[in-house]
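Every protein chain of the complex appears in place save one, which is left out.
Here the chain labels run A and B in written order, and each chain numbers its own residues starting at 1.
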Amino acid sequence: MCEAGALAVGGARYRDAMSIASLELDLEVFSGPFDLLLTLVLREEVDLMELQIAEVVLAYLDHLEARGELDLESATEFIVLIAALLELKSRLLIAGEDAEELLDIEPEQAAEELLERMLTAHRYRGAAAHLRELLQREHGFRYRCAPLPAHLRRVVLDPQEGAESPEALGQALAGLLRMPPQISIRHISVPRVSVAERLAHLRALLRRGRFSFEEAVRGADRVTVAVTLFALLELYKRGEASWEQSESFGEIAITACADDGRLVAARSVAA
Amino acid sequence: MAALARSIEALLFLSPDPVSISDLADATEAGEDAVTAALRLLEQELAPGRRGLRLKEVGGGHLLASAPEAEEAARRLFSRPRVATLTPAQAETLAIVADLQPISRPEIGRIRGVSADSATATLLERGLIEESGRSQFGATLYRTSTSFMKLFGLTSLKELPDLAQWDPSPEEQADLRERLLRAGEARGGGGPAGE
Partner (left out) sequence: MAALARSIEALLFLSPDPVSISDLADATEAGEDAVTAALRLLEQELAPGRRGLRLKEVGGGHLLASAPEAEEAARRLFSRPRVATLTPAQAETLAIVADLQPISRPEIGRIRGVSADSATATLLERGLIEESGRSQFGATLYRTSTSFMKLFGLTSLKELPDLAQWDPSPEEQADLRERLLRAGEARGGGGPAGE
């Protein structure tokens, strides 16, 4: 575990491994896991290899307990962050015996690639700070936002007959029908299941109405279950679904939220 | 110009609607008498022939307006014929409405993979789409208008070109709406949040 005294990551203070309760997490201050990793490595106060991510997770749970409430927004943000940190750490770890099986990448190349990504992220972090300064400098300047007086307004309400071609509409629709290719996530080793996939799966179930989490992951492996849970958090965050669990380890019943229900119904009515 | 008159000028500049003396007094934390005096000062400052702006008293409040002498120039600047072509976002939204009408805004967003709010607003403003009742759950539905037919030189919606010639995967049998939604979800990782 990190033995050095204070490890400050932005506003998150990780003081002492043994008193994890002192962890102050303010996830707003993280601008990304690369940022976090860069800070960690640069400070040399922690060797990422030695950092037990589980400890950080425990600390976070303690922190949640102390606050007495579960803020799903920041919980999801935390999961994303920790997942990314795990990924990065595993990149460092897999250079050994399992390397061939997992990735066809030399440790040197992996380090180089990781460094490149960290530097890019760092660069934009600098640019972001600069933008915030600019915004600060412009403080107090407001602009007028008023419509033109009626007598100066252009009249465009009378469209020219046949000025646009209907083919443009057909082409636009065809563009929307094209399925996007899978985004390369080569660096996250072997992707077996994606959040987008599970999102689509959950949405399909939601269209039918209420269902249980058990149903959603029937016969699935552990990774899929985890990713499905993550997709469910995402749906909750977007306000598309909510769930109930009447007792610990009981059935989780998932229902569509009002807005989405409206969509679903509108669709089935129109179809 | 005194500080209070400067503040008032700024407030009137920012407000598209007339601002009452009592609102100005509250905002500047000055008395109404002081505000009235400052308005008088501002009026002198903006007297005809002195500046490009005028102070007007309208409907129980004050307002800044451009000086009438500048009207000719304003007309030249703002009434230049602007080609009102459709942006890609507007074309997409219009195509979706044309094919799936009546349809709600959140569903258009789902299909596009991004919010359709601003495109829908512009199309409404240009009169190319119009409201067409509500879904049974209260979402506003949209359909294309007669202006739309005119702009595209159509006499009937049946004249819309057959999608088959551009269809990237013609072998697919599913319903158009279903297919569009599926592609939209794959693109956006889901619809726009909050809708």
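Here is the rule we go by: a contact is a pair of C-beta atoms (placed from the backbone, for glycine too) under 8 Å apart; a residue touches a chain by one contact, two chains touch by 3 or more.
Computed from a predicted structure; not experimentally measured.
Among the residues B:G31, B:G59 or B:P88, only B:P88 touches the chain that is left out of the figure.
One chain is missing from the display, and on chain B it is touched by residues 1, 3, 5-15, 19, 23-24, 26-29, 50-53, 64, 66-67, 69-70, 73-74, 76-78, 87-89, 112-115, 183, 187-189, 192-194.
With the whole complex as reference, residues 10, 28-35, 38, 41-42, 44, 47-49, 80-81, 84, 91-97, 99, 106-112, 114-115, 117-132, 134-135, 137-146, 148-149, 152, 175-176, 178, 180-181, 183 of chain A touch the missing chain.
Here is the rule we go by: only the chains that are shown with their structure count from here on.
In whole angstrom, the spacing between the mean C-alpha positions of chain A and chain B is 31.
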